[in-house]
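Worksheet for the structure shown next.
One protein chain omitted, others in place.
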Amino acid sequence: MKKEIIALYPGSFDPLTNGHLDIITRASRLFPTLIVAITKNLNKNHLFSLEDRIDMLKESVSDMHNVKVVSFSGLLANYFDEMKANVLIRGLRAVSDFEYEFQMALMNRNLNANFETVFLMPDQDYTFLSSSMIKEIAMLGGDTKDFVPACVEKKLKQIKKQNQ
Amino acid sequence: MKKEIIALYPGSFDPLTNGHLDIITRASRLFPTLIVAITKNLNKNHLFSLEDRIDMLKESVSDMHNVKVVSFSGLLANYFDEMKANVLIRGLRAVSDFEYEFQMALMNRNLNANFETVFLMPDQDYTFLSSSMIKEIAMLGGDTKDFVPACVEKKLKQIKKQNQ
Amino acid sequence: MKKEIIALYPGSFDPLTNGHLDIITRASRLFPTLIVAITKNLNKNHLFSLEDRIDMLKESVSDMHNVKVVSFSGLLANYFDEMKANVLIRGLRAVSDFEYEFQMALMNRNLNANFETVFLMPDQDYTFLSSSMIKEIAMLGGDTKDFVPACVEKKLKQIKKQNQ
Amino acid sequence: MKKEIIALYPGSFDPLTNGHLDIITRASRLFPTLIVAITKNLNKNHLFSLEDRIDMLKESVSDMHNVKVVSFSGLLANYFDEMKANVLIRGLRAVSDFEYEFQMALMNRNLNANFETVFLMPDQDYTFLSSSMIKEIAMLGGDTKDFVPACVEKKLKQIKKQNQ
Amino acid sequence: MKKEIIALYPGSFDPLTNGHLDIITRASRLFPTLIVAITKNLNKNHLFSLEDRIDMLKESVSDMHNVKVVSFSGLLANYFDEMKANVLIRGLRAVSDFEYEFQMALMNRNLNANFETVFLMPDQDYTFLSSSMIKEIAMLGGDTKDFVPACVEKKLKQIKKQNQ
Partner (left out) sequence: MKKEIIALYPGSFDPLTNGHLDIITRASRLFPTLIVAITKNLNKNHLFSLEDRIDMLKESVSDMHNVKVVSFSGLLANYFDEMKANVLIRGLRAVSDFEYEFQMALMNRNLNANFETVFLMPDQDYTFLSSSMIKEIAMLGGDTKDFVPACVEKKLKQIKKQNQ
């Protein structure tokens, strides 16, 4: 194996949680290059703008020198080739994750024979975390500082204030 | 990331199936060095001797130049450090796999903080394969040539003959 | 253990089913005080108004003397403390319930260390029941009398008539 | 058993996939008459009109002589009796399918004691297919020709063009 | 479809439960001929002899005129062809059943392309029943009359007496 492996970690990161950050840290230790790719996906109802999501991610991974943050639209199976990626990174927390991720991984392999997915497991302190739960807690006035990076917590509070 | 990643793929391989071989192939493309480690585990009732299991594996991976075949006894979490491994490889086929593997991965992380497990998905043609099914089919006189490497099929037929 | 345990059973009850009522009955036998707490949750698209949901619940539990019906908004983990509750009641019907409930219970424990969740199992005649199925059946003109209390069935028929 | 069994395979088929077609083929070999029943369900946001869904299904099953294509609205448990059906056909791909289908089958048996559901398993090449994934891939410009009948692929491309 | 469908329902039936009998009844209504095939499987530790298992099954299905009781050894995929069967019957009670049955069904399809498996759901009163639980309860002196046919209950009591 001479080629340098490029790993791709896609997601909407709306917003980035400590669980995502944990997966990014683990993947960055295993592979020479890690590209974190934020889905643009204009139709979906995001709480954070693409710009905010990029900024929060860039700030949070600034000390990991082999991690790049990008955004993309279109089919993941095509973007994977475009980026000359060799492996897709996905986090697994629960059985329900597993089934959906498995189905996606099989579909991607059918769309692109080069596609390889590896699943990583976040720290057990983060197995219950999801972006949608974080948003719900923040909008109900709950404290999210144990669940997201500081820059995300600050933004969540700003949005909560604007909505009042 | 300067260090060269060493991946460890443990199992009893009693016997090696095409599903295992598929995982080995995928892992060998992702990581610079892959050590396939056969558990000695004297108590368990294996169909194949350790020697046979080593031979069949060595023959089957002979063309993958970054793959080594070894055997080990004792605690996996200790052996992982002994081999200076950075990542453990596990295949995932089904929800039941997932739960057991998750539990093992969490336990291993508790025993050894360096422990990292990555899960790979075999080709969908192999999702139904397991060593125990292969043994049952072979012992009932079924044809296993689509499910195991040729050297394993041959050995299975020999054992079947001896048992008659 | 000297203190009197207060149990909290939260839900949207849109509408109350016989499955919910079965869980309420079981919990009311196990704990000195049971508070059934209806979520206000203004954003969600409910079929029944909060007033109707409160009325149907109050009518259905009128003969259980240690059961109180209330409504609440905001974060459950805070409301739990406000009510001096000691234990949260949740019903479990299926694996999919289990995963979601587990995730919620872990999150709630992280938000509030006092949080304790107990899971009860409804009668096996009710394992297939859900409020959303009831609504769908009623709106398609199906008979719901075996699945909900009489007062709920009556209200469902009224709404069905108004929608025609 | 003298009576001729009538099997009913309901769905929204928005659009028909090769997985659906595989289930239809299998069911048509097992039962004398198979009725494929497309749900009208006006509320749901379908990509294809009912007419298009009927046309694509009729074209795709034209060579199966015991298969009829119809559409229906209202409660499935009633329509089942109306069509004098004896058995409902459902495809199972994954654990998450299973739980939902089980719940539906129990509910239908409670609504109509004659109700019998049989579950068939599609070819393993189709276990990852779903109509919603197909639509997402097509709308992102991906190639769906391995996943749907030719007439569906053509229609998907037309819709994609109109949306641009 | 001119040919008469032959359905095969294999199992060890050690012993027959009301859940098995329910599946047999349902399958016998759907298919012209149903063969209930008891696995000989000499290695396994059965509580009941093959003769007893055959007798109890024959007595329990005596009023279903299209049901035959046989025993077999060897590979199910071969026996299926030998009996000119068109469809295999399996009961599904829970997610864990589902995964194992799915794996078996895929394996059987790989061993024999004609293989078709249909899954039936027992009455919800029987979803918790298994032969191993019945044996455990009977051997601990529990009452099994609600869970097995009368002839099985009688035999269980005899065995319990002999073991004392």
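Read from first to last, the chains carry the letters A, B, C, D and E; within each, the first residue is number 1.
The rule is simple: a contact is a pair of C-beta atoms (placed from the backbone, for glycine too) under 8 Å apart; a residue touches a chain by one contact, two chains touch by 3 or more.
Since we're looking at a predicted model, the values are computed, not measured.
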Candidates A:F48, A:F72, A:F102 or A:F128 - the one touching the absent chain: A:F128
Hidden partner chain, touching residue among C:F48, C:F80 or C:F102: C:F102
Chain C, residues in touch with the chain not shown (by the definition above): 1, 5, 26, 28-32, 66, 86-87, 92, 95, 98-99, 102, 105-106, 109, 116-121, 124
Where the missing chain touches chain B, by residue: 74-75, 77-78, 95-96, 99-100, 102-104, 106-107, 110-111
Interface residues of chain A (partner: the chain not displayed): 95, 124-125, 127-128
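Note that only the chains that are shown with their structure count from here on.
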Between chain E and chain D, distance of the C-alpha-averaged centres to the nearest whole Å: 30
Centroid spacing, where centroids are CA-atom means, of chain B and chain D in whole angstrom: 40
Length of the line joining the C-alpha centres of chain A and chain D, rounded to whole Å: 34
Sites on chain E at which at least two other chains make contact: 95, 99, 102, 106, 124
